[in-house]
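Pasting a structure here, questions to come.
One protein chain is absent from this view; the other protein chains keep their places.
Now for chain A:
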Amino acid sequence: MSYLEYSIKTVPTGWRKILHLNWPLVVLLTAVASVGFLMLYSVAGGSFTPWAEPQMKRYGLGLAAMFFVAMVPIWFWRNIALVAYLLALFLLLLVEFFGAIGMGAQRWIDLGFMRLQPSELMKITLVMFLAAYYDWLPLNKTSRPLWVLLPIIFILLPTFLTLTQPDLGTALLLAVGGGLMMFLAGVHWAYFATVIAAGVAGIWAVFESRGTEWQLLKDYQFRRIDTFLDPSSDPLGSGYHITQAKIAMGSGGWTGRGFMQGTQSRLNFLPEKHTDFIFNTLAEEFGFIGGISLLALYVLVVVFCIFSAIQNKDRFSSLMTLGIGLTFFLFFAVNMSMVMGLAPVVGVPLPLVSYGGSAMLVLMIAFGLVQSAHIHRPR
């Protein structure tokens, strides 16, 4: 079975594929990762260990993986999308199973050279699988209830598995990312309007129930919401970290305190300075200029994905490219909102910058898919 009815003869073959890579995207990704190396070097007090050096090695590995994935024709990836999704789901269950026999809230599987988080893998395979699903589904069936219910199940299965790990941040990203994939695929407006209305009503009900007999959340959960809305109400408890993060951010000013001069991170006032809150270190040391520059790089990555998707006439390719760009956006948007005090702290890393293996490798593989779609696009 051929992939597309129009010619794929014009698709480059062999080494010529390299010329057709989306090179600006490669440069952008490397630039973002380099910001990460610089910050990891800084938070370690001017040292390549323990964070900057492993991160650079991982990026090298990720880059290689990206090139490898890019060389493989996109139709191969489409064909294995279902298998990949099922495999990721299986791995998630496996983690669940191991967790059940007493390994605690374990989220990863040890592969020897790295620890793989199946929930990270799921972010990409879900996007891939939904793209393949809508590629397969006749257009006129897109908004029919049965065909809408089916992808919802595909989304909710891994979401619940992730939620029980528990990993609220990733679960939210999966749910929101999946929902937006459905939006991109053209599911009717009315469905989304209904969901949003239900969500607003639900939140309203939760707040209204407070203090009554049938209140929907436990007291401590309400207190956590209070703390998020007003961190100063619990300055030494859970509000402490977000307050310190905001101080780091705000005290940077226009140009920052200078490389390795951030007192908030150097003196450990800043929590998780090498992972979730690394953006605050950047903002403290390089100020508004530094922060806005990284934001611009991120936005450019997303913009390049959108352009690549729009140029691509293949439904699977463009849906998947948009989905991956969107996932990437959700990553940094949620992280930044969180560290700026606009969203509750849910533990989402800053893509390609935060220290961490799985997330980086999975993202690079995802951009490999974007590159493959770009190289193998119908012309």
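Brief remarks follow.
FYI, a contact is a pair of C-beta atoms (placed from the backbone, for glycine too) under 8 Å apart; a residue touches a chain by one contact, two chains touch by 3 or more; residues count from 1.
Throughout what follows, contacts and distances are computed from a predicted model.
Look at the chain that isn't drawn here: its UniProt entry, checked against "L-lactate dehydrogenase complex protein LldF", "Sugar ABC transporter permease", "Hydrogenase" or "Penicillin-binding protein 2", names it "Penicillin-binding protein 2". For the options A:122, A:161, A:309 or A:324, the residue in contact with the chain missing from this view is A:309. Checked against the full complex, the candidates A:173, A:336 or A:352 give a single residue touching the omitted chain, namely A:336.
Checked against the full complex, the one of A:117, A:264, A:354 or A:371 touching the unshown chain is A:264.
Touch with the chain that is not drawn comes from one residue among A:42, A:318, A:354 or A:371, which is A:318.
Of the listed residues A:24, A:186 or A:258, the one in contact with the hidden chain in the full complex is A:186. Across the interface with the omitted chain, chain A contributes residues 5, 135-136, 138-139, 180, 183-186, 244, 246-254, 263-264, 267-269, 283, 287-288, 291-292, 295, 298-299, 302-303, 306, 309-310, 313, 315, 318-319, 322, 326, 329, 333, 336-337, 340, 342.
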